Each structure stands twice: as structure tokens, then as C-alpha cells.
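Left out: one protein chain. Kept in place: all the others.
Naming follows writing order (A, B and C), and every chain is counted from residue 1.
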Amino acid sequence: MGDLLGVAVLGAGHMGADHIRRLDRVVSGARVAAVADPDASRAKEAAAGIEGATVHTEAAAALDATGVEAVLIASPGPAHEEALLEAFARGLPVLCEKPMAPDSAGALRVLEAEAGLGRRLAQIGFMRRYDAEYRRLKALLDEGRLGRPLMLHCVHRNVSSPPDFTSAMLIDSSVSHEIDAARWLLGQELTSVTVLRPRPSSGAPPGLLDPQFVVFETAQGALVDVEVFVNCGFGYQVRCEAVCEAGSARVGDDHGMLVTTRGAAGADVPQDYLVRFADAYDREVQAWVDATRRGRVTGPTAWDGYAASVVAEAGVRALEVGARVPVELAPRPGLYAGGGR
Amino acid sequence: MGDLLGVAVLGAGHMGADHIRRLDRVVSGARVAAVADPDASRAKEAAAGIEGATVHTEAAAALDATGVEAVLIASPGPAHEEALLEAFARGLPVLCEKPMAPDSAGALRVLEAEAGLGRRLAQIGFMRRYDAEYRRLKALLDEGRLGRPLMLHCVHRNVSSPPDFTSAMLIDSSVSHEIDAARWLLGQELTSVTVLRPRPSSGAPPGLLDPQFVVFETAQGALVDVEVFVNCGFGYQVRCEAVCEAGSARVGDDHGMLVTTRGAAGADVPQDYLVRFADAYDREVQAWVDATRRGRVTGPTAWDGYAASVVAEAGVRALEVGARVPVELAPRPGLYAGGGR
Amino acid sequence: MGDLLGVAVLGAGHMGADHIRRLDRVVSGARVAAVADPDASRAKEAAAGIEGATVHTEAAAALDATGVEAVLIASPGPAHEEALLEAFARGLPVLCEKPMAPDSAGALRVLEAEAGLGRRLAQIGFMRRYDAEYRRLKALLDEGRLGRPLMLHCVHRNVSSPPDFTSAMLIDSSVSHEIDAARWLLGQELTSVTVLRPRPSSGAPPGLLDPQFVVFETAQGALVDVEVFVNCGFGYQVRCEAVCEAGSARVGDDHGMLVTTRGAAGADVPQDYLVRFADAYDREVQAWVDATRRGRVTGPTAWDGYAASVVAEAGVRALEVGARVPVELAPRPGLYAGGGR
Partner (left out) sequence: MGDLLGVAVLGAGHMGADHIRRLDRVVSGARVAAVADPDASRAKEAAAGIEGATVHTEAAAALDATGVEAVLIASPGPAHEEALLEAFARGLPVLCEKPMAPDSAGALRVLEAEAGLGRRLAQIGFMRRYDAEYRRLKALLDEGRLGRPLMLHCVHRNVSSPPDFTSAMLIDSSVSHEIDAARWLLGQELTSVTVLRPRPSSGAPPGLLDPQFVVFETAQGALVDVEVFVNCGFGYQVRCEAVCEAGSARVGDDHGMLVTTRGAAGADVPQDYLVRFADAYDREVQAWVDATRRGRVTGPTAWDGYAASVVAEAGVRALEVGARVPVELAPRPGLYAGGGR
């Protein structure tokens, strides 16, 4: 199994369990080598059925477990700093869920610890940088044909906030995504922030200042505004429009990236089926591998292959004779009963 | 490595090489155990750097190679029948690229061979069934709230056709995707076909009947029409509108699935970030695993984590004081130079 | 009143009454001079309150009424031929609602009568030629940058059909719009027609073949397909996609005309507010004229003008001082109470 990257996952809650599933079943080239959670039964449950995964209640023990080559930190925020420092001490590469630390003092300590090592070990979990639409927007901005970005208009809406969500968390938990996305998209630090407080929605819990409207200025004079509304009731919506000197581009609507330039608003059209259906190919082969490993066969059958062949032949004849051609199938073997699909 | 499914890939051309990459680096739970191609150097190149993958010029040899537990057939169509029968003879599960066989007689022989085994081994590569939008359309039709489907309007456009593409191939190569998609979406066999031939586009090679307009009837009286236009010049477009008794739904436009029901046309809005950003999480962790296995660290840095933390704290203060708050960052360590991003 | 065109309207039913309202209150430069309907009370009601409009039960009497300079025929189809011939006999220009005559023999007689006059008097009411989106599509096709049109894909859906609607009427009443639109858009005659009959929707009245799928060929080898579905239940939808050698253009969706050319799909962006808001200006002035003629004043008030002025001044100060500036309004006079709007 030497070939697969052995990962210790710290934290087996909602996010941790999802990452364990991902490492085990979705991502190629990795395996879950250890799981740690103060709640032993939760750790055990998350690791269940994963060959070679050890279970721990202490993060440090997981880091020291056999076969651990890297760490994924998905424990609660207050545990991040210590976990990062432990990983640094062992020279282990880390993927750390956001926030890196609960406050900037802790974040600075982590930063200085890594800088002291003289090499990078940590990747922080700002996953929006990996979203297909955000990546296209970033590429478009970097390419430069829209000119310098002047403003980002952002929207961040949740159906409802979790219990105990505070007014400050709209910023340090929700807007933190836009903070990173803006820094990344613009390639600039943010230099000031103003928070405007419309009268709260009656859909928000009493006392919660929701929505808020946050305005950032950047080092090169751009403006970033963010509507954050965590009890909007109608959906999860993340939207970003970059307004540039020669055009604007918007992601996060119900279509793909919409680019407006001189006299035209539109979206790209793919030029190739491998682009358009790349995900479908990935899903197809993954589904086949998954089923096969479980000793099952799913998906389109030989009957489907046969039927397609008969219909296509009839089509070619119809093309030749210029008339309607009936399709005649052999009897369907019992093995393929109940489908047609 | 016993845990990973050992796959023999037959054919190392364009499609085969892509599947080899997919099994090696994208899909979880599988490994390339053998590659076969009559062109030995092509097979060798496709397998380069994959630990444990043997290389062969004969399909049968690949099927017999050590560790082979399943077969992916990506060789040219005329080789499929023999490869399928070889796999059946060995009891190996198969994923076979379309077409299952070059003609319906061959397809019938494959079908009968598998039926004779009394159990399924083959999955046919109709990947459109794995496309996210098509799956949503299928789910919507099966759910029944739009009523019985009456018509499918399909469009299948390519920028340009490969050399030596014939008028018949518009049907048995291109439209074959719609043939399977229609059978699957409707859960019905197609019973007749008519091909209409508009005057060819001047953008098509001389002699090629392109575009064509193909009309199918189904066992339960639905109609399926397909515009196939393989030299449209402007893009790769695959579109399907299902017109039902109580609404219509369209996939393949520049937005997601558009559903029209009584008095309203619209798209779903996701209710959860795990839905909206599922792919981003997958890509994030895959990118981290890939980099870590190569001994590299990429992605958001501790500086990014620190900066986000400082900005968020300033934001919380701005919320409290009701005024503009400047953001003050510590000096950036040299380790993180050249970014801001 | 000599300046206004005196129009006799024949037929005071649903469509006739709407045209009478249009001539009287919407269109500039015309007046209703006479109204004819076999049902005298219906004619009287439709003409009520229109100064100078005489009322008749015989079409011929209306044509001969004082001040009649032109005729608008909105009577039932069977009455059209005679009315057209009467108008021709008097040398009166005519706008005749479709169909020009209930059958092609009658249509030919009308055609020959006008041709015998040696000059045109009749305009036929194919109003789709006056729809903004269709006009843009026609202009785009004529301009030629998409190349020769190869196919038109049309959709014509109604919520439900009127009582006594027959299977034939799906074609000669509903599809007749697409027949004219296709001839006009393509500038070609249609040379053949095929009608395909999917199994009827359970939402259609028993016995009605609804939907139908109609395919036309044209003189220059283009193809026109029309889905006509008059009991679709979900809305009134008219859609047309022109597929050309170098791009496609679609009208009738929930956005404006969508044009797809090499690598991009998009819509025009207007360059000027007079284009974007042309209709708003027309409606504004019409609303003002209408209210003023009735001795009323509606619309934005002087208070609105004043408030806008105060806010704008505060805005300019805010721009100058770089800070939040409060807006201070004088007390609102009682005359403007109850608004703010």
C-alpha cells in the first residue's frame, strides 16, 4: 500500500467524516491511516470499514501512528493551532480546514512557526479557490482582457444559521470565505473594512444582526462589497461579480460565468466533448470501479448496447432510403428484464 | 495493494490513454494493472510511471496478466466483440466503450454470450447517463410531477467532424448517444426512425450530409427528434428538452436544468454549501494529495490563513464600532513572498 | 380631425374590440370612424365614448360611412373575403386579421382581385413580424453574419385550447403563425409538409391530436420543425431557433435573443438609455397625456422631485467629505401626503 498517501484525519464530526469518506472513496492516491477524535465512538464510526485506519482520542497519537505521512485537520477551530504545531514538529504536510486559528494572534504564531521551518507544510482549506466557476473567474482576471478590477460585488446567503450563531460570526465565519476569495481573485491585501447594518430580517433569530453589508478597500484602491445574509430562507447562494475597466464577469448565478464586454453579454461555449463531459467520464468510471469492487454490475447493459446498435442501423437505412424505417429488436433475454433503461 | 481493483485497459489511443490517466489519478479504488495496444510503444507510453502496470501488444495477454480483476475496453470498435468474449470467458467484469460492436449482428452475439453466462459482466460506456444534468432530468422524469413525456427535442452539435467522417456516422457514431439517452430517459424502446436531410452546410466537407434531422418514435407513442450537426463551427452543444404533459425541462444550455411548469420557468437553488461546493471540496483534497505525494505544497498558505484572520477581526470590530476600521498586517515572512494570493 | 386616419373596424368581438381600443387610445394618427358588427349592441358597446364613430350592422355600410379612409377587418374568418373585396372595390386600404380567407381557394380569389387592381391595398395581420425579438432575429438573418439558415426549430404552446378546437386547427389556426414567420424569416416558400402525431397528452380533450410535430421543407432545402401543443397547461410559449451555417440564434426564451457563434453564447447589451428605456418614455408620456385629458395628475410629484434633489445634494457632499451625510427634508406639504412613493 506504500504507494498511497497515508493521512491522519483529526476530527470526526460533520466535516471530518465527510473528508474521511472523500479520502477513502473519492480521491485517488490517498488512504485514511488514522482518525482522531476526543469522542472515541465517533472516531471509530467514521473509520469503520477502512482497512488499515487506526483510531485515536489524542491528535498527537494519530500523528505518530504507523503509516501517517500527512494530516488533514478538521477538528474545531480552537484545536487547530496546536494540531498545526504538532504537525510542523513532525515535518508532516497539513491540510487545515479554515479558520487556521480562532484569532489573529494564534494565526500569527502558526505563521511564524512555519516561517521558522523555512519551508511550507500547510495548505489552508479555502476551498472556494477550487470551485470551477471561481477558477474560471480567476483565470479571466489574470489573463487581463477585462482590464484592472475595480470592484467585486459579492453575495453570500444561507437558508438559515446554525444555533448559537452570533452577529460576529457572520463576518469571521461566513464572510471569511469572501475575504480569502477577494484576496486571491484580486491578488491584493484588504486594507480596511466597514460594516453596515440594515434592519435585521424578521426571519433571523432575535438579536442577530442579519443581514449585514460589508465593504472592504484593497491595497490598490479596489472596493469589495459583500451582502451576507445567513437566514435568507430561500437558498444557498454565493455570487461574485468582478467589475473591471473593460468588462464585468459574474459567477454563481444559475448559469455558468457570464461575461459582459463591449456590447455583448454571454457565456463560453465548450469546443469539445471531453470538456463538456469530463465529469461524466469521471463519474462513469468511478461508478464502475465502485460496483466492481463490491462484486456488482450496474450501468448500461449489453442489451442497451445491442438496442443502440439496431436503432443506429435502422437510422442509417432511413438516411439511405429517405423514408421511415421500423426498428426490430430480437427478444430480450431474461437477464436484462425490467429495464429498457 | 490488494485493496485496489486491478484493471486491464485495452487500447492506448486518445480515449484509452485518457481512461488510464483517470484510473491512475482521478478515480479512487482502482489501479492500472495492464495496458494492451498493438502499437507497443503507444502502450508503453500510456503506462509510463504507473507502478505495477504491465504492457502488452495482445489483449488476451493483458487479460491474463497478474493482478487483473477487471477490463476497460477502449480499443477501436471492430476489436470490441472479441475483447468482450475474452473477458466473458475469464469471468472478468468489463467497462466497454461504445459502440459495443460495430454492427447489430455482432452486438447480438455479445448479448447472447453474456445471457448465456446467466450473469452480467458488461457495462457499456454510455457516459451521458453519468452527466449531472442528464441525471437530474432523469430523476425529474421518473419522479413524475411533469407527467408522461410526450416529446424529446435533442440537439447534438460539434465544431467540426474528424477526417473520413461519413454521412452514416452522423447517426451510428454521433446520434448513438441520443439513442441511448432517449431509451434511458423515457424507459422505452425506439420503434421507428426517419432521417430528414436539409441542404448541407457549406461548412461541411463536400459530400457529407450535415446537418441531419432524425425523428424516432417510441413504444409508447412519444417522439424524439434530434438535430445532429457535426460541422456547426461554433461549439460543442448537447441539449435535450423533455416536453411532458405538465411541464417541460431542458438541460444543456448555458445554465443548469430549466424547468417550466404552470406559469413559471426556473432552476433549482441549492439549499446547502455541501451541494453547491461538493466538487470544490473534492478538487481541493485531490490537489492536496497530489501535491503532497510529489513532495510539494501548493494552495492557500498560512499567510492566507493569517490575513483572513486579521481582516475578519477588523470586520468584527467594524461591526461593533459602526465605522471604517483599517486592517493592519504583520510583515510578510519571506517564505510567503510573491503572493498576496 | 382631418389629420387623423378614419378607420372602419369590421367585427366588434374580442379581437375587434381590442383593435378599436388600440386605434382610439394607443396608436397615434388614427381614429375610429365606424364600427360594424351583425350584433348591433356589441358594435355600440365597442364604439361607446368614441367621438365621431358611427355604428353599423352591415360591413358595407361601415365602409361607406363618412370619414372612412381605411378598413381594419377583425370579423370571423368566413367574412374576410367579402369584406376584402368590398374594400378593394372602394379603393380602401385594409388591415385584415389572419386568416385572409378560410381556405386557399378564397385566398386565391382575394389575391387575384388585388392583383387585378394593379396596386396593393391589403396588409395581412401576421403580427409576429412586428414582435421586437422576431424583428431582431430577422435582421440578424438578413445581415448574413450567421451564414445561410439550415433549420428552424419552433415551439408553439398554449395553456389550453378553446372549446371546439379541432386537430386540423392546430395547423391551420396555430401553426399558421409559424408558416408565415418561417416564410418571412427565411425569405423562401415552403414546399412540403409532414405531420407527426405523438400519443396525445392526457391534458388534451378526448379525440384532439395534441401535441403534433410538423416538419416543413423549403424551396432552398432548409427544414422547419414545429412543436404545436395547445393544451400544454403551463404557459404560452413561442420559441424559434434559427440554426445557420455559422451560428444559431434563439428567440422566445425568458431572456432576449440568444446568439451562439464561435465559442460564445450571449445576448446584446444595449449601448444607450434611449434604446433600453424607449418603451418607458413612451409609456410615461402616454400616461401623462391620458391623465391630463381626464383632468387628472398622476405620476411622480413635485415632492418626489424635491426629495431627489435633496438626496442628490447630500450625495455630492458625501462624495466631497468622504463620510456619511444625513439627508434632511423639509416638512412634507399635505398635498403630497400618503406617498413617499
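Convention: a contact is a pair of C-beta atoms (placed from the backbone, for glycine too) under 8 Å apart; a residue touches a chain by one contact, two chains touch by 3 or more.
Since the model is a prediction, treat every value here as computed from it, not as a measurement.
Asker: For the chain not shown, which residue from C:Ala89, C:Leu108 or C:Ala139 touches it across the whole complex?
Answerer: Touches the omitted chain: C:Leu108.
Asker: Applying the definition given at the start, please give the residues of subunit A touching the unseen chain.
Answerer: Output for subunit A: 147-148, 150-151, 153, 155, 196, 198-199, 201-203, 211, 213, 215, 217, 220-223, 225, 227, 229, 232-235, 237, 243, 245-248, 254, 260-265.
Definition applied: only the chains that are shown with their structure count from here on.
Asker: Using each chain's Cα centroid, which is most distant from the centroid of subunit B?
Answerer: Chain centre farthest from subunit B's centre: C.
Asker: Given the contact rule stated at the top, which pair of chains has the most C-beta pairs in contact?
Answerer: Maximum number of inter-chain contact pairs occurs for A-B.
Asker: Please compute the C-alpha centroid of subunit B, do the same for subunit C, then give the distance between them in whole Å.
Answerer: Inter-chain centre distance comes to 44 Å.
Asker: In subunit C, which residues are in touch with two or more of the other chains?
Answerer: 260, 263-265
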